[in-house]
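Every protein chain of the complex appears in place save one, which is left out.
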Amino acid sequence: MGLAIETRNRMAKRAAAEIQSGMVVNLGIGIPSLVPNHLPRDFAVMFHAENGIIGMGPSPIHGEEDENLCNAGGFPVSLVAGGSYFDSALAFGMIRRGKVDLTILGSLQVSETGDLANWIVPGKKVPGMGGAMELAQKAKKVIVVMNQTDKHGQSKIVQKCSLPLTSTACVNMVITDMAVFLVEKNRGLVLHEVFKPHTIDEVLQLTDATVSLHDKIIFS
Amino acid sequence: MGLAIETRNRMAKRAAAEIQSGMVVNLGIGIPSLVPNHLPRDFAVMFHAENGIIGMGPSPIHGEEDENLCNAGGFPVSLVAGGSYFDSALAFGMIRRGKVDLTILGSLQVSETGDLANWIVPGKKVPGMGGAMELAQKAKKVIVVMNQTDKHGQSKIVQKCSLPLTSTACVNMVITDMAVFLVEKNRGLVLHEVFKPHTIDEVLQLTDATVSLHDKIIFS
Amino acid sequence: MKQALNKVSSIEEVDHLFFDGMTLMYGGFGGVGSPPTLIEAIKQKGVSQLKLIGNDTGFPHIGIGKIVSLGRVSHIITSHIGSNPIAGQLMTDGRLAVEFSPQGILAERIRAGGMGLPGILSDIAIDNDIVQKGKFFCEIGEKRYMVETALTADISIVYAKKADTFGNLIFDKSARNTNPLCAMAGDITIAEVEEIVPVGSLQAEEIITPGVFVDYIIQSEGVDWKWAWQ
Partner (left out) sequence: MKQALNKVSSIEEVDHLFFDGMTLMYGGFGGVGSPPTLIEAIKQKGVSQLKLIGNDTGFPHIGIGKIVSLGRVSHIITSHIGSNPIAGQLMTDGRLAVEFSPQGILAERIRAGGMGLPGILSDIAIDNDIVQKGKFFCEIGEKRYMVETALTADISIVYAKKADTFGNLIFDKSARNTNPLCAMAGDITIAEVEEIVPVGSLQAEEIITPGVFVDYIIQSEGVDWKWAWQ
């Protein structure tokens, strides 16, 4: 999306910091797919894919890809010890049953109440929801990783989503190229961190929503 | 149930004659379990069990039983080539999806319209329906094998079942120790065969229901 | 697999999970495949007023029957109690409330619970007074269906042939039966297994129950349904 690789990696690294050892995690395509690179080596994390895998490992080296071992985005992956295969119904059963601790995904818009809109731009882009609705609604924690603004410079964090929703009040955390926001039960959208060299003012200016400031905003 | 083994085998043999090669068949306990003994050796029949087996073979010889390979009645069985194991949900999915061509089971009462009552005697015997309701309602063909009369000499074929029903209008054929009846769409209960040395009159006397007589009743 | 995902436990470590009045779901079919070591532990702990969910009530001294027969159960959702005459007697005496569910529908209700679905539609025994009692109905176009609600439990206990330390399970022949279903439907699932193996020892393709559904793994002290038919 035009972001420098350093920025993308910073966002992925920040998302990775939310992962604890022992978690079951589902990653969307794009920046979320960079998250595993930023995990401690001794972490035990089981990565889940909607097509029917738990325990995905890194992409195999070029030439060693297996056409029958792909993630939900169709990209070649590998399997760690303890991983298994199953049908897609079971893959989503895990999600609905609350066995997926965390999902990290991209979005078009996020509202100040945690509504997520990432599946359709009416009249323009109609890819379909895929597994996004189940993940957004049922993963125990939902982290959105996206640009602060769209290509027209408009804030992707909004008071109310103008695009059709994927799910309501589901997002727990938003990580952009400029900042980290939490959607808190009582306070709504709260700015927690600002990525240097950005400033609070810059972030607020490009956030088209009601934002509270955390007591101690971290500059990282 | 007090029937001589010869009589029981005659009933089982008659039921076996309804099986065609290639069928998927579910057998109840009691006389139906004798049915496989009466099939031609070159027949390919896949026997289905509700706990989660298709392709059951004969009981192993004494001492070779496997405690983890039992039919739905808990009796040790074996597995033929091509057989497989699955969970009980899938076992009943096969039944509901119409993949079980034939079920042969015992009963307490059968009505002249094919109602089946074989799961409960209120206040006396309350075993529960087990899988009988699904089998009766969804197997493509239902054959009941039972005594013509109960221990008090009362007909078990009745105008209307006095016992709670397992399923309505589901029985296609009734094989008793005296005769073979079909439940036909337009004619209702029709007597087709009489087992020697019984006579039509004897059978009708012990059948407490409206019975038509087939054009050519077979005496076998 | 690293320590964070190692779920092997002792009976002592799971004992605190059992409590009076808990909803307990158990795998097995006619006693075959019901976890005997866990059932014995629950019996020994003496918890009562249990609400059970399972295929049947086993035999008086085999499977869940060991607990049912002691009058420790107040309510059960099941499809069959015929192999345990004590269960029938308790029911007749009004000491055990039994909700009968057709066997395959019961299996699907348990699966729905495990799969995070609120329920299923059914046409099985839809005109049956006993089965439809208290149930909701649903019109779809011109057809009418019964709603069979999903079942979950505080604790689910299952039996498997092997587990790796992450809790991936494989089962043995027809002892699989309702175990993979119950394994998914417990808020907490405890698997008693014949053999515990290191992660990586099970083939990825042979795993029936993925370990995410299993919370504790217990080494079985041996099964009790051998020659239950004798």
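By written order: A, B and C. Residues from 1 in each chain.
The criterion applied here is as follows: contacts are C-beta pairs under 8 Å (C-beta built on N, C-alpha and C of every residue); 3 or more make two chains touch, one makes a residue touch a chain.
Remember, predicted model here, so these are calculated numbers, not experimental data.
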**Asked** Out of B:27, B:54 or B:171, which touches the unshown chain?
**Response** B:54
**Prompt:** Which of these touches the unseen chain: A:6, A:42 or A:67?
**Reply:** A:67
**Options A:58, A:98 or A:164, residue touching the unrepresented chain** = A:164
**Complete:** Missing-chain contacts on subunit B, rising order, are 21-22, 24, 42-44, 46, 48, 54-55, 79-86, 89-90, 92-99, 138
**Request:** Considering the whole complex rather than only what is displayed, give the residues of subunit A touching the chain that is not shown.
**Result:** 49-53, 65-76, 79, 85-89, 91-93, 95-96, 120, 123, 125-131, 133-134, 137-138, 164-165, 167-168
**Prompt:** List the subunit C residues touching the unshown chain?
**Reply:** 108, 112, 115, 117-123, 136, 138-140, 143, 145, 147, 149-150, 170-171, 173, 204-206
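Keep this in mind: only the chains that are shown with their structure count from here on.
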**Inter-chain centre distance, subunit B versus subunit C - centres from mean C-alpha coordinates, in Å** = 29
**Complete:** Where subunit A touches two or more other chains simultaneously, the residues are none
**Message:** Give me the residue numbers in subunit C that touch at least two other chains, ranges are fine.
**Reply:** none
